[in-house]
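Right, one structure below, let's go through it.
Every protein chain of the complex appears in place save one, which is left out.
As written, the chains take the letters A, B and C, and residue 1 is the first residue of each chain.
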Amino acid sequence: MQIQSMTDTSPVKWHLAHTSWAFETFILKPYLAHYRPFDALFEYLFNSYYNAIGEQYPRAQRGCLSRPSINQVVAYRQYVDAAMQQLFEQCKGKDASGISPLIRLLINHEQQHQELMVTDLKHGFYLNPSFPAVFDQTPIDHANKTMSWIEFSAGNYPIGHQNESFYFDNEAPPHQVYLQPFKFASRLVTNGEYLQFIQAGGYQSPQFWLSEAWQKIKQSNTSAPLYWLKKDNRWYHYTLAGLLPIDWEQPVSHISYFEANAYAASQNMRLATEQEWETAARSIQENPNSKIEQIFNCLWQWTTSAYCAYPGFKAAEGAIGEYNGKFMVNQYVLRGGSKHTPSDH
Amino acid sequence: MQIQSMTDTSPVKWHLAHTSWAFETFILKPYLAHYRPFDALFEYLFNSYYNAIGEQYPRAQRGCLSRPSINQVVAYRQYVDAAMQQLFEQCKGKDASGISPLIRLLINHEQQHQELMVTDLKHGFYLNPSFPAVFDQTPIDHANKTMSWIEFSAGNYPIGHQNESFYFDNEAPPHQVYLQPFKFASRLVTNGEYLQFIQAGGYQSPQFWLSEAWQKIKQSNTSAPLYWLKKDNRWYHYTLAGLLPIDWEQPVSHISYFEANAYAASQNMRLATEQEWETAARSIQENPNSKIEQIFNCLWQWTTSAYCAYPGFKAAEGAIGEYNGKFMVNQYVLRGGSKHTPSDH
Amino acid sequence: MQIQSMTDTSPVKWHLAHTSWAFETFILKPYLAHYRPFDALFEYLFNSYYNAIGEQYPRAQRGCLSRPSINQVVAYRQYVDAAMQQLFEQCKGKDASGISPLIRLLINHEQQHQELMVTDLKHGFYLNPSFPAVFDQTPIDHANKTMSWIEFSAGNYPIGHQNESFYFDNEAPPHQVYLQPFKFASRLVTNGEYLQFIQAGGYQSPQFWLSEAWQKIKQSNTSAPLYWLKKDNRWYHYTLAGLLPIDWEQPVSHISYFEANAYAASQNMRLATEQEWETAARSIQENPNSKIEQIFNCLWQWTTSAYCAYPGFKAAEGAIGEYNGKFMVNQYVLRGGSKHTPSDH
Partner (left out) sequence: MQIQSMTDTSPVKWHLAHTSWAFETFILKPYLAHYRPFDALFEYLFNSYYNAIGEQYPRAQRGCLSRPSINQVVAYRQYVDAAMQQLFEQCKGKDASGISPLIRLLINHEQQHQELMVTDLKHGFYLNPSFPAVFDQTPIDHANKTMSWIEFSAGNYPIGHQNESFYFDNEAPPHQVYLQPFKFASRLVTNGEYLQFIQAGGYQSPQFWLSEAWQKIKQSNTSAPLYWLKKDNRWYHYTLAGLLPIDWEQPVSHISYFEANAYAASQNMRLATEQEWETAARSIQENPNSKIEQIFNCLWQWTTSAYCAYPGFKAAEGAIGEYNGKFMVNQYVLRGGSKHTPSDH
């Protein structure tokens, strides 16, 4: 629960502490009468990136925090949980409309960290040449062998969160966009199809790659997706169930934006925009006979769209406004969700 | 003509050689009968980034090419010019529709490098504490003091190149977009307005900055735009006419995307998207009484839009297809043009 | 036992595994009949830097090895210990002169790692703003207030290991050197004396610093020794007993070669050479009335000497020859020993 394999990942222990911190910082401190923080230092230690709360312990050193121990972090969580119960008591019979959306947000925030824990663990364990398994082998996700193309006609389409369920601020406001006609693949690209790209010299063909990507793969000597390994002339990939021979029918996973883009270019295609993706996804919900598979609960899917604000987007006031808005630059949008995204998320 | 102040800039001499190289490589070699290259090594030395042509001399070392001398480069240019004249003779009375669009493209390519030469020279001379002047002082570009806001209503608008004049491939195909209602400023932000942002602590206020920007300005200790200098408690900026006291009515220049974004956030505003900018610009051409100033021939203007392909964009076949398409990632769109953009560009 | 605070430090767990690995690799595998390695992967995981043994797990990632767990590492140690017992049985009544020097070396190697564990732990815990204590407060090491200067006359002196006790290969062969007359301080520099250097502007005075040092302290903004902290205008330092007010009579510790050198220069003095240091140290052993204090079991002491081979030094054959010889470049010699050096070392 202690290891941090790179700056972008965090120890399992840290995730547990940080999600507890979020309830303490955004709910208990401002709303629970007479709340006493568990440990004054934690405000600093487990603040991820909220400048309005204060300085943050350096992200790259999270793996060096051997204290608080996991037992202390669990005690922290229990303390916060108990205080949340007190808050619920305090709110009984009163108007809690100021607090409840925040609580809902923090539950969803915690679900994001549940997924991150698994993702970070995978990267951390991958650095171990014994390739430890986290879970038993999970059932494999196969789609129809044949990829077909679903057509969408030109027109104005709705984008953004449209109903009463929970949403993150960056999914709003709902608005319309005009889309040119486009075709959308009925399923994801398989490992087998991606292997053909490799074998056809994809990683040696500059014409498929963005300029920045080409420099990067040359410099890092990349020639296969993250977690792929060739041993005795056979391909394996590291999974949460350990090192396994690659299943060629499974969708290819853990490829970068650059790799997704290059693969598409090699097929004379392109990635969908996030608006096209959303339109395709919405069509499934409206048409139970849709042929599109593997959209949800399968893999996060690269779109060609840069992460930006929806027209009319406005970050919330105060610290919580730093949740999403300040990251809208030099990032590209993934849609869908992973097998390890909590199912009610 | 020799200095290269950073990897992103090139020596003046290199620009002259490279634009000559472009005519030689894309026109003379394939189309002029019996053409003999001026120097076989130049194919490698002055190839900027075309992988389909071959390897390239390392960009960061362009400033180390003391040979060919400027006299040799001028001779190269005269040789290429003479060969182009021969080509024109060769084409007389024949169908030149395969060549002429390429020539037109390379003329526009050369105009881009004319502007780059001035821009690169400015950066190079700025590193010299004697702050040499390139030109005499140029007339100053003032707009109306009062900034007003021009309203645009919601609806579908045309985007992209629409007529018979020259355009780059990334300006096509023409298409429509749906825009929410928006307001567009009648003029650019002035140095004086930007100074207020500085004096109000803008560079010390994380809430205005994107997360990546905040880390960057903290690390680099940035507290004013590039080329601004404070001396004896007075502000100067380095210009092509040397180091001058800042004119507070002039539009602020040489600010980064991050600074533009932060300034807008500090005013509770945002940068326009490239589609909004284009719609505003088009409105001037259609309405001679438009109050919008400083759109063209003034300064390149940051939009909030990531550089991406227009719907239906397709890079040209072969080497020339590398001109624009492969750079469409992690860059943000500037619109307008600078005072040093050739006026017929 | 898991954290690694920088590339140069190792997790406590790793030290235990590596010292066990050393016995397994250099003794058990070659000398114990029918020995079966505990885990084949450990040969790679816990090889520190012996190329003749094989590839090594990347040093910077030692903190990411959450497996083997500490329990497994302890079991590894017990397995190796038991096998060593078997080896002793096997050797009974036989000539063990081929093995026993190696065992003696590995015991001394382990003592080095015992000290390293404490040193690395200190650095790791220092990154934790709760400043955990490792030990109870240790008695403080004070010397006479007055620093006097002990004179040594010119002449040839013996250098290097001279008797039958254990020594590392880099302490041999014994040889003589010619020394100019020199004076040697009777005690180490105190925290209080070093504070005067700070307060007199030592860190702002280029004339005291080596050129490389000056660039380094400017770039890193260094203005006090590692582990010193100023809080509410009072100086503290992080110790193995936690964060404590600085004791001004104690010798200054955790200063770099560059700082030691600059302090000496500021006093119009210089660091001793390793030959001068050794001559001074030897004089204590020969003269019980020597006024020189704090030579042993106090602090490692910088000399001005670059680490190099003694005349006639020859690294051992095979992997064990990599122990010391290959590091004899760009390092400077410390002499003495720390409070945490095992006392029979």
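Definition applied: contacts are C-beta pairs under 8 Å (C-beta built on N, C-alpha and C of every residue); 3 or more make two chains touch, one makes a residue touch a chain.
Fair warning: this is a prediction, and the values are worked out from it, not measured in the lab.
*Asks:* Write out, one label after another, the shown chains that touch the chain missing from the document.
*Replies:* Hidden chain contacts in the full assembly come out as B, C.
*Asks:* Of B:C64, B:A82, B:A154 or B:A241, which sits in contact with the chain we cannot see?
*Replies:* Only one listed residue reaches the unshown chain, and that is B:C64.
*Asks:* Of C:V12, C:I27, C:V177 or C:L334, which one is in contact with the hidden chain?
*Replies:* Missing-chain contact among the listed residues: C:V177.
*Asks:* Which candidate, C:G201, C:P311 or C:P342, sits in contact with the chain we can't see?
*Replies:* From the options C:G201, C:P311 or C:P342, the contact with the absent chain belongs to C:P311.
*Asks:* For subunit C, which residues touch the unseen chain?
*Replies:* Touch with the absent chain occurs at residues 49, 51-52, 156, 175-180, 182, 206-207, 209-214, 257-258, 261, 270, 304-306, 308-309, 311-312, 321-322, 326-330, 332.
*Asks:* What is the set of subunit B residues that contact the non-displayed chain in the whole complex?
*Replies:* 2-5, 41, 44-45, 57, 61, 63-67, 124-125, 127-130, 132
As a convention for this text, only the chains that are shown with their structure count from here on.
*Asks:* Based on which chains touch which, is the overall arrangement a line, ring, star, complete graph, or other?
*Replies:* line
*Asks:* Given that subunit A and subunit C are copies of one sequence and touch, is their interface built from the same residue numbers on both sides (over half shared) or different ones?
*Replies:* Copies use mostly the same positions to touch.
*Asks:* Rounded to the nearest 5 degrees, what angle rotates subunit A onto subunit B on CA?
*Replies:* An angle of 180 degrees brings one copy onto the other.
*Asks:* Quick one: subunit A and subunit C, Cα centre-to-centre, how many Å?
*Replies:* 45
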